[in-house]
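Shown below is the structure under consideration.
A single protein chain has been omitted from the complex, and every remaining protein chain is retained in its original position.
Chain naming follows the written order as A, B and C, and within any one chain the residues start at number 1.
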Amino acid sequence: MNKKVAILGATGAVGQRFIQLLDNHPWFEITGLAASERNVGKTYKDTKKWRLDTQLPEEIGEYEILPMDPKKIDADLVFSALPSDVAGEIEANFAKEGVAVSSNASANRMKEDVPLIIPEVNRDHISLIDIQKEKRGWDGFIITNPNCSTIGLVLSLKPLTKFGIEEVRVATMQAVSGAGFDGVSSMDILDNVIPYIKGEEEKMETETLKLLGNMDKDRVKPASIKVSAGCHRIGVIDGHTESIWVSTNQKIDAKDAKNAFLMFDPQLKDLPSEPEKVIFLHERDDRPQTRLDRNIGRGMTVSVGRVRDDFDGIKYIALSHNTIRGAAGAAILNGELLAREGYI
Amino acid sequence: MNKKVAILGATGAVGQRFIQLLDNHPWFEITGLAASERNVGKTYKDTKKWRLDTQLPEEIGEYEILPMDPKKIDADLVFSALPSDVAGEIEANFAKEGVAVSSNASANRMKEDVPLIIPEVNRDHISLIDIQKEKRGWDGFIITNPNCSTIGLVLSLKPLTKFGIEEVRVATMQAVSGAGFDGVSSMDILDNVIPYIKGEEEKMETETLKLLGNMDKDRVKPASIKVSAGCHRIGVIDGHTESIWVSTNQKIDAKDAKNAFLMFDPQLKDLPSEPEKVIFLHERDDRPQTRLDRNIGRGMTVSVGRVRDDFDGIKYIALSHNTIRGAAGAAILNGELLAREGYI
Amino acid sequence: MNKKVAILGATGAVGQRFIQLLDNHPWFEITGLAASERNVGKTYKDTKKWRLDTQLPEEIGEYEILPMDPKKIDADLVFSALPSDVAGEIEANFAKEGVAVSSNASANRMKEDVPLIIPEVNRDHISLIDIQKEKRGWDGFIITNPNCSTIGLVLSLKPLTKFGIEEVRVATMQAVSGAGFDGVSSMDILDNVIPYIKGEEEKMETETLKLLGNMDKDRVKPASIKVSAGCHRIGVIDGHTESIWVSTNQKIDAKDAKNAFLMFDPQLKDLPSEPEKVIFLHERDDRPQTRLDRNIGRGMTVSVGRVRDDFDGIKYIALSHNTIRGAAGAAILNGELLAREGYI
Partner (left out) sequence: MNKKVAILGATGAVGQRFIQLLDNHPWFEITGLAASERNVGKTYKDTKKWRLDTQLPEEIGEYEILPMDPKKIDADLVFSALPSDVAGEIEANFAKEGVAVSSNASANRMKEDVPLIIPEVNRDHISLIDIQKEKRGWDGFIITNPNCSTIGLVLSLKPLTKFGIEEVRVATMQAVSGAGFDGVSSMDILDNVIPYIKGEEEKMETETLKLLGNMDKDRVKPASIKVSAGCHRIGVIDGHTESIWVSTNQKIDAKDAKNAFLMFDPQLKDLPSEPEKVIFLHERDDRPQTRLDRNIGRGMTVSVGRVRDDFDGIKYIALSHNTIRGAAGAAILNGELLAREGYI
């Protein structure tokens, strides 16, 4: 399996992660990097400065930035790291021209005929692709992954669904990288908490229902769960920590939940980006910790810990790497699923 | 009103706050500073280094450290900033000898005959003093204030009690100063979250019930509320931020809650440490912020913001200064209440 | 003495400091706040969010933002917190129209007929005002204060000039507030050092010579000192710490230098913003510390410590508050000097 892939929005925080993660990928080869008008024609290394702690692969640094034009890009699959305000239209252009788009942008996520996928959670929703193509008359299609804060939550909820989840409350402590390179000023975050991230709570509260919903003929019937989120930004670089309360209609205690976490095996080991353990259960009281545990499974594992009985169900901590499992890595895993399932 | 006060445990993080807040206090004059054995006899400025960002009052710096011995200390009231493992016995020694003790330590808080007081919340519980003195045959007595993370929560819950609070869930983002000068290593908190603070969740879950309980003859009948806490340490210096969900047995929406916060007036303006507003309601989405708002009301005000409707009640943010409103300032306010009520 | 003052660039990080420091100023009353086109006509509180940890004075919050037009502003003195790229022209417009301008911008600092003043260092340079007015045919004039990193250095060098300073090397550890609200991204500074601040080293190396130079007829003859600066940004909010090496042509040791720091008295106590001590000498090895000492003298004092013998002179640490002593406070002190000397 050898597929040509391109990245839309290649110069931003998520774009750089795509490049880092796709370097030496066994199935995918980067054939194009596209970015906004003002960077077109420059070589990649002369655009935004590289801000990851591994070196920019030399060969990639020499790529010429292409325009966001499906005709100028030769790829079986494009990964979109575009800002949401422009993603909707550009991604549609690519899909119309027959290209498969695996998008990290929020623009198309909640559209009825667009699959919102976490392979370990709801890969059967991928059948929406056929409906989408038929309905829109496109040769290509768009598939999306959830918001960075939704992914850690939903992956940890998935093994608990068998107990009949009724209510979920989640308070997040989110890393600054989630807002992009210039999204959070240092003056706003040093010695500080910002108790608000625009649109974030709504995303967690709606995307969760679609992800945990079931295919009902040609659409997804949202799960009937109540979700309430409080989203907060704190001064960590990478890694979203979430404090989660879950109540269920069947009896559940901490031991049940731990067993469910331990037994969870989505059978996806054949996908190159799938980690050894999707959920890593920590037994120490003081874990997971953001800096120490965000890179488990090369950033694709969700850490779960402090699983405790609560007056009405259980409570626990989940931690996931927001720009890997929560963004670039999520879209790449979706791309791998597309490849395995023959969609590209 | 002019009372002599002493501080037990005067060299620690909370001890230094006591000195800072009592400097130029209109009612109280510091007549003694006591600390552990190894510091006795030293002048205060030669013990632990002063780590507040105001200067150590010069005169206080020259005080000689006294032993924790009620006979060696001449005071109408002692404030205790002792670690809990030694506080129980030492505080009792003082009370036996006829001294009034206003303690920030947890050792005695939950004892049936010890008042646990926030003046704006449950000052009628002060009558436990008479029961305590009689029962124990002491001339003095012990009064306590709650844990730093409990105070912000309970002050913000108080105005909501009229709606019949049933369930409370709270996720904290707590400052490092709450653990004392050496409580949190820098290697543990830079670029990190520690999702565990020993004993903290239990304190929030039990103290809240005592504080919101009612006097029932000679004891406090705990409130019948369910409280579940998740406590997390983050890299801010001062200020505990709390993300709170409240459900009530009467209908409540965000507007009701905001009105309750705005109307809250505990009628305590005659106490010198009482701030202009006990609860400050923020209307901007991105407030309260730890660094910007922790000092409102000289650190004695609880900031409340982001009051939102929830699927089962409301949710909001509370912020309070953990070593002022949550520790030294709380004990001083209790001391002022004792003075006004004639207990000292 | 009661003067009307206005602020140009009132919405930025330094603009907010001007408002904070001028609130209740004994000599100056704010009569106008000007900002860029897009904010003109708005009320101040509806422009950029207030980001200081004291509350925005309510009355000031209601001011209407004025355009940068001398005809629309009624003031004896304007303080300029403008970005350097626009400051040159706008400040000249005000001076032409007869207004006195005390500027924190770098645009005009090094011009031959513009005084660059630290009152405690070179207030005799103020006579350049008369030369400037005559040469340019202006009714008003411009006076400037140095760059934030220069001020701490030069104030600490001043008492040492009697030993004949020959060479100065300085490594800075600068706060993020020096770059304005959005100048440093959190992703660039958490767990990081940026070893470069554009233009900063050149400013330190040239402004120092002008400040320590002597009036020679109608111009300043720069001091013949060699200055070499290395400027670094670190993750602190406020306060520039500087590690300084000084060699002199007369013999100097740490004791001499300490005496010089202790004896330094610029005789300016009649200016309202002048602190009790301009230079505070710390004797503890581990001081000055940024967070603990930046606010000494309400942010107008320079802390000096760790004065040590070196193989070729002395070395020491200087700390100053970059947006108070290093910016808004510096310009206000210059304004006070203008008022006392009858220039306004």
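In this text, a contact is a pair of C-beta atoms (placed from the backbone, for glycine too) under 8 Å apart; a residue touches a chain by one contact, two chains touch by 3 or more.
Quantities reported herein were computed from a predicted structural model and do not represent experimental measurements.
Participant: Which residue among B:Asp188, B:Asp218, B:Asp286 or B:Asp312 touches the omitted chain?
Facilitator: B:Asp188
Participant: Out of A:Gln55, A:Ser127 or A:Gln250, which touches the unshown chain?
Facilitator: A:Gln55
Participant: If the hidden chain were put back, which of C:Val40, C:Ile194, C:Ala223 or C:Ala254 would touch it?
Facilitator: Per the contact definition at the top, the residue touching the missing chain is C:Ile194.
Participant: Among C:Arg169, C:Arg219 or C:Lys277, choose the residue that contacts the chain missing from this document, as touch is defined above.
Facilitator: In the complete complex, the chain left out is touched by residue C:Arg169.
Participant: For chain B, which residues touch the unseen chain?
Facilitator: So the residues of chain B touching the unseen chain are 13, 51, 176-177, 181-191, 235-237.
Participant: Need a quick check: the contact residues on chain A for the chain that isn't drawn.
Facilitator: Answer for chain A: residues 49, 51-55, 190-191, 237, 284, 286, 291-296 touch the chain left out.
Participant: Touching the absent chain: which residues on chain C qualify?
Facilitator: Interface residues of chain C facing the absent chain: 167, 169, 171, 173, 188, 190-196, 198, 226, 228, 230, 232, 234-237, 239, 241, 243, 245, 285-292, 305-306, 310-312, 315, 317.
The definition used in the following text is that only the chains that are shown with their structure count from here on.
Participant: Rounded to a whole Å, what is the gap between the Cα centroids of chain B and chain C?
Facilitator: Computed value for the inter-centroid distance: 40 Å.
Participant: Express in whole angstrom the distance between the two chain centres, defined as the mean CA positions of chain A and chain C.
Facilitator: Measuring from centre to centre gives 47 Å for this pair.
Participant: Residues of chain A touching 2+ other chains?
Facilitator: Those would be 188, 190-191, 235-237.
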